[in-house]
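Missing here is one protein chain; the remaining ones are kept as they sit in the complex.
Moving on to chain A:
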Amino acid sequence: MINYIIRRLLLLIPVFIGVSILAFALLRLIPGDPAKSMLGNKATEAQLQSLRAELKLNDPLPVQYASYMKDVIKGDLGKSIKSHDSVIKEISTRLPATIELSLFALIIAIVIGVLAGIISAAKRSSWFDHLSMTGALFGVSMPIFWLGLMMIWLFSVTLHWLPPSGRLSVGTHLQTITNFYLVDSILTGNWFAFKDSLAHILMPGFALGTIPMAIIARMTRSSMLEVLNQDFIRTANAKGLAKYLVIFKHALKNAFLPVLTVIGFQFGFLLGGAVLTETIFSWPGVGRYVYQSILSRDYPVVQSTILIIAVMFVLINLITDILYKYFDPRIRYD
């Protein structure tokens, strides 16, 4: 097991190199002069020269790549052209925001999706089954931007229940420790900030969680249906076990493997793909940051963020693979 984890972590290196080459090439493949496209047409020759010097754009490509990688390994992901802050610093507040939102969305998706899937499978062809599977179909087909706007219109504009944007209301003070606001407010015992940040995360969380929820629900249902027909379920019933034990213990642990795969995949996807949700709800996360950086041609930021998201994606996949062993002891890693 330990060997397997080490081997998988070593495999990160080629992935890292591959992604870094792609991210690196992104900046260099822009037609024309990258310095010009970043600074715009109004830039003076001196400004262009200094940017070229800063990004070492005059060196041969391999040399550029080598010096970029050297910096990355040292933990220097470059500087934003717009804010002149280091990318690390910019991301250190935004990444927790994105992770918090993704985790929140994923937890909602798992709890509701798995439960709906189980009940649909256990009560196949019941009204609940039809209702939840129709709901899931709507869930996967609903464009997030539309759903988000409708939620804002209903809950913020019309009902005034929830704030439409941001992570905290203006004027709410919160001492940040981890930059996960929900966690920080609990750690500091600041219940007002907790309620406030919870109110802020509800809508983007649900909007972001809809598609994973629908996919998880459908996957759980079909996987459970398959497992519930297995012989060992008949055995469990023949032992006189209570129905909830048969379904939630014997069937679910067997049915969970494909669901886990989907969850891992969706989590990676949420981390990198929350662009729409973060933009609609003005959530100060990585997705929105990348989106703005692309628009403002802040390529060092784009390049480094892609790298970070890719590494996290791979790590989440590794965690998923390790969790498989818990759900299915037949899996061997050696």
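Brief remarks follow.
To be clear about the criterion, contacts are C-beta pairs under 8 Å (C-beta built on N, C-alpha and C of every residue); 3 or more make two chains touch, one makes a residue touch a chain; residues count from 1.
The working rule: contacts and distances are computed from a predicted model.
Set against the options "YjbH domain-containing protein", "ABC transporter ATP-binding protein", "Transketolase family protein" or "Rieske (2Fe-2S) protein", the UniProt name belonging to the omitted chain is "ABC transporter ATP-binding protein". Here the missing chain is touched by one residue of A:Lys56, A:Lys89 or A:Lys253, and it is A:Lys253.
In the complete complex, the residue from A:Ser67, A:Thr134, A:Ser169 or A:Asn237 that touches the missing chain is A:Asn237. Touch with the hidden chain on the side of chain A covers residues 230-232, 234-243, 245, 250, 253-254, 327-330.
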